[in-house]
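What follows is a set of notes on a single structure, which appears directly below.
Only a single protein chain was left out; the remaining protein chains are all shown in position.
After this line comes chain A, so read on.
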């Protein structure tokens, strides 16, 4: 049987490097001493701390309350004493007010953590409540509060839910391993999301370079109505929300609008797993799978890690650096954030810790644009990156706007293909920021 494969126009085919870590089962890693839990790990308003220095907290205890609709609470991932509440560098690249907890090594669970009823017996609003209280956010990296997605504007009817298992970023294998090892929970999570939204159709979109995961998820889908695997062609950025929707449903998210506009909600497979665990065990989002990988890591691994664990501990657990590290990146090589310190914590959106050795990060001087148009062919949004970039570098942001700079999804395909090594997405990102800021005035 030949299954239909879905795809989109544009995009690139970078080497995957997934073989470095995709064979290794997920291992549990428990933090040795301190965890640093930023009060803002999501898009939206930061949390208000619920604890004071010297308080004793337990695993799963809510320690930061969400502020406003677009926000998500945070929970302690260890049991122990709060030793500081102060600004700390976060892997998001910013200084964020964080709760630092000294673990007692006991991992005593909070009494409030108890299993919920079976999905079948839960009402949609109960599912939404569980998701909100569990502090679940988009775990593919965008960290948008999931509760908001489960609560679309009342005039928008959602009929399709897509779980994003594309994992199109090179190097990362966290979602791949999770799909292999926890397929049933992931499908349960999907069913819960569908129920919360009243959607009739659910897909798990997986790239065809993960045949074993496709098989496992397919098996898990068999028992249920309306859920199936959508096999996607391996191409970056297939995991982009807009492009996975386009590939699977043929629908195009209108410029400047959210997927709910066209009746679709997309969540990462890791998010679905977290929802399933929140329902099954009452467990808030206090851990996640992180791929620690790259040529600069001695033994790459996939780890289940408590939120707040410093990068340093995980790097050491994976045998430390191999050679001189050039870059330590939170996330993948295409959209991840380069870190200036390895004392930053794993947060809800940390899908990977990628260490590239010094010789792999060749910082080349840009050459003049030769108008080869590779960026035009690569842009999945059909933009003309070379022109936006040229105007941005001249500070002509009005022109950038005319060329639709704000539609850029910052996937980096243009910079990747550029033979002149020009800072294309870098300058477009700048223009985007300037245009949005001007628009707000």
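The rule is short, and it goes like this: a residue touches a chain if its C-beta (ideal position, glycine included) is under 8 Å from a C-beta of that chain, and two chains touch if they have at least 3 such contacts; residues count from 1.
Keep this in mind: contacts and distances are computed from a predicted model.
Trainee: Can you pick, from "Sugar ABC transporter permease", "3-isopropylmalate dehydratase small subunit", "Quinol oxidase subunit 3" or "Ion-translocating oxidoreductase complex subunit D", the UniProt name of the chain not shown?
Mentor: Options "Sugar ABC transporter permease", "3-isopropylmalate dehydratase small subunit", "Quinol oxidase subunit 3" or "Ion-translocating oxidoreductase complex subunit D" narrow down to "Ion-translocating oxidoreductase complex subunit D" for the missing chain.
Trainee: Write down which of A:179, A:231, A:386 or A:431 is the residue touching the left-out chain.
Mentor: A:386
Trainee: Which candidate, A:105, A:198 or A:254, sits in contact with the chain we can't see?
Mentor: A:254
Trainee: Of the residues listed, A:48, A:112, A:341 or A:395, which one is in contact with the missing chain?
Mentor: A:341
Trainee: Taking the full complex into account, find the residue in A:72, A:248 or A:356 that is in contact with the omitted chain.
Mentor: Missing-chain contact among the listed residues: A:356.
Trainee: Out of A:105, A:319 or A:419, point to the residue that touches the absent chain in the complete complex.
Mentor: Answer from the full complex: A:419 touches the omitted chain.
Trainee: Considering the whole complex, not just the chains shown, which residues of chain A touch the missing one?
Mentor: Where chain A meets the chain not shown: residues 12, 14, 170, 242, 246, 252-255, 257, 321, 324-329, 333-342, 354, 356, 360-361, 363, 367-374, 376-377, 380-384, 386-387, 403-404, 407, 410, 412, 415-421, 425-426, 429.
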